[in-house]
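All protein chains but one are shown at their positions in the complex.
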Amino acid sequence: MADFGSNPILTLLEVRADGQLAKSAAGMLGAAAQIGSPVALLVSDAEGVAEQAASLGAQQVLVAEPGAELTVPVVDALAAAFELVQPDAVLVSNSVDGRDVGGRFSARAGLPIAVDAVGLSRDEEGVVVHHSVFGGAFNVDSAATFGPLVVTLREGAVDARAEAAPAQSQQLTVTPSGARAATIESFEAEVAASSRPELRGAAKVVSGGRGLGSAEKFELVEQLADVLGAAVGASRAAVDAGYVPHSYQVGQTGVSVSPQLYVALGISGAIQHKAGMQTAKTIVAINKDADAPIFEIADFGVVGDLFTVVPQLIAALEARKA
Amino acid sequence: MKIVVLVKEVPDTYGDRRLDLETGIVDRAASDAVLDEIGERSLEVALSYADGHPDTEIVLLSMGPESAQASIRRGLAMGASSAVQVVDEALLGADLGLTSEVLAAALQHTGFDLVIAGNESTDGSGGVIPAMLAERLGVPQLTALASVEITDASVSGRRVLDDGVATVSASLPAVISITESLPDARMANIKGIMAAKKKPYEVLSLADLGVVAEREDAPRSIMIAVSERPPRGAGVKIVDEGDAGEQLAEFLVQNRLA
Partner (left out) sequence: MAEYRPPLTDLRFALEHVVGYPEISALPGYEHADLDTVVELLESYGEFVTKVIAPTNRIGDTEGVQYHPDGSVTVPQAFKDAYRTYVETGWGSVPMPQEFGGEGFPRTVGLAMQEMITSANMSFALGPLLTQGAIEALTAVGTEELQRRFLPKMVTGEWAGTMNLTEPQAGSDVGALTTRAVPREDGTYAITGQKIFISFGEHDLTDQIVHLVLARTPDAPEGTRGISCFVVPKFLVNEDGTLGERNGVRALSVEHKMGIHGSPTCVMSYEGATGYLLGEENRGMSIMFIMMNTARTSVGLEGVALAERAYQDALAYAKQRIQGRAPGSSEPSPIIDFPDVRRMLLTQQASIAALRRLILLHGVQVDLSTHHPDAAVRERASEVVALLTPICKSFGSDQGIELTSLALQVHGGSGYIEETGVAQHYRDARIAAIYEGTNGIQAADLVGRKLPVRDGASALEFIEQLQALDSDLAGAGEDFAAIRSQLETQLGTLKRTTQWMLRTGVSDPRAVLAGSSPYLRMWGLCVCAWLLAKSALAAASVGDESAAEQLVLARFYAQQILPQVSGLESAAVAGADDLYALDAVPVR
């Protein structure tokens, strides 16, 4: 019988269709390691996933067979793992799937659930969950009144990483609950992502707004991002106008980012957008409208035509690199 | 077909949203309260289905303070058939566990073929209630749907995930949540406003639902600290006179950001 340590933190890692661990895995294990011993659960039959998890810091790895249906098989596996590990906390990603699993499991097990955590720590009473709410305007700490809790972790929020561990994995036996579940009819994988950093958790982000004017002209945002080694984001207006897909959207109803540098091009800075990026360390804005609200929070604002300023900026940066 | 739409009154995202620094609870006086936009989109999904199926019953379900009535009535004015609101002092500061327990009990009270919720609220941004409800009610859930098709026995749609798009389906009864890709709600018009006054509006307490909020044996999630981040101010602002791009490059390099 494996030893799960004195403070096991059961961490559900997501596995992509291509057999690789999701980008969120490193941060999840890093967060778990801050409050205990990460025990990873992988519901996958892909090869080598246990080893990947161990290399990212999982002290122990449990592997369960995937089920055909949506969510319930993972919840069943999580329930079995919980039973076995008896952790202080159960960590899932705040991804679309993670929330479903975390939600169903917490309801099934009668455990409290804390959502969209940006950090974890311990005090003398137990695990403390850190939240950043209302677009970063308020910081909140939460905890369970007693016993273990379920936490969904905001992707890209935790920078800490766990030390690699020797791969120790075991197969988990899961008894299906038989709960009614939805069916996955089909799945279309997204065409291979570029080498550009992912938006969530990126250190630098360059975002474009309505001011870009078209999907073609949005390329300017990407050019600047590449020069800076940044991820690409967009305002809701740009997404609604069809310049870029929804996954680029930064804001109240999109991705929340807290990078070192956030460059806003042609973005007015409506409250809903600010809610997704105003905790960035440094904010730069370029907009031809002097009264755009984005200038109220920009550390360096340029009132001007982005189609003149950005190419000049790119040229100046490239000149310095050379 | 009976569709229950979950709606929630939240602080207006256009206004100044604040938490009470003592209690950690939303400071309702700080800004106007409105029906969360995603709830309106959820209602629109139900109304669109009802447009083609006139015997559809649409029930608005909400848990919150009594003052939310006016916002919920707008949903009636938009075309919902009736409203159920759970109001109880003991629910102030309720965590997700208690909230899901209460809503599940209310759903058992109203009955349903389909529950439609928003994928996440603008104040909590949790996005877990739909799944919690599904578990408690023993039904499948389809969350974060970017498109929805409803038939009299099933519901299906497209889910946008980080690495691709899945087409999913479930037989009814089921719980679904939708994203903001779904259309804006129709506006209430005068006929709707006048008709809304005659529509049933039921207010339930925890006692009516047989739910006990304070339980020694149930662990809850509680807030243990709240603090406010100081607001950001503006820094340098220049007007481009031909060299703004270069000045900006200088700024980024100096601050080791480029």
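When the chains are written out, they are named A and B in that same order, and each has its own residue count from 1.
In the analysis below, a residue touches a chain if its C-beta (ideal position, glycine included) is under 8 Å from a C-beta of that chain, and two chains touch if they have at least 3 such contacts.
Keep in mind that what you see is a predicted model, and the values were worked out from it rather than measured.
Here one chain is not drawn; of B:Ile193, B:Ala213 or B:Ile238, the residue touching it is B:Ile193. Looking at A:Ala164, A:Ala189 or A:Ala290, the residue that reaches the missing chain in the full complex is A:Ala290.
One of B:Arg41, B:Arg73, B:Arg136 or B:Arg159 touches the chain omitted from the figure, and that residue is B:Arg73. Residues 70, 73-74, 77, 187-191, 193-194, 197 of chain B touch the missing chain (whole complex, contact as defined above).
In this text, only the chains that are shown with their structure count from here on.
Chain centres here are Cα means. That of chain A falls 21 Å from that of chain B. Remark: chain B residues 13-14, 17-19, 24, 38, 95-97, 100, 119-120, 122-136, 138-144, 146, 156, 159-171, 174, 179-181, 218-229, 231-240, 243-253, 255, 257-258 touch chain A in the complex.
Considering their complex, residues 16-17, 22, 70-72, 75, 94-97, 99-108, 110-116, 128, 133-147, 149, 152, 179-190, 204, 227-228, 246-247, 252-253, 260-261, 271-272, 275, 278-279, 282-284, 286, 290, 295-305, 308-317, 320 of chain A touch chain B.
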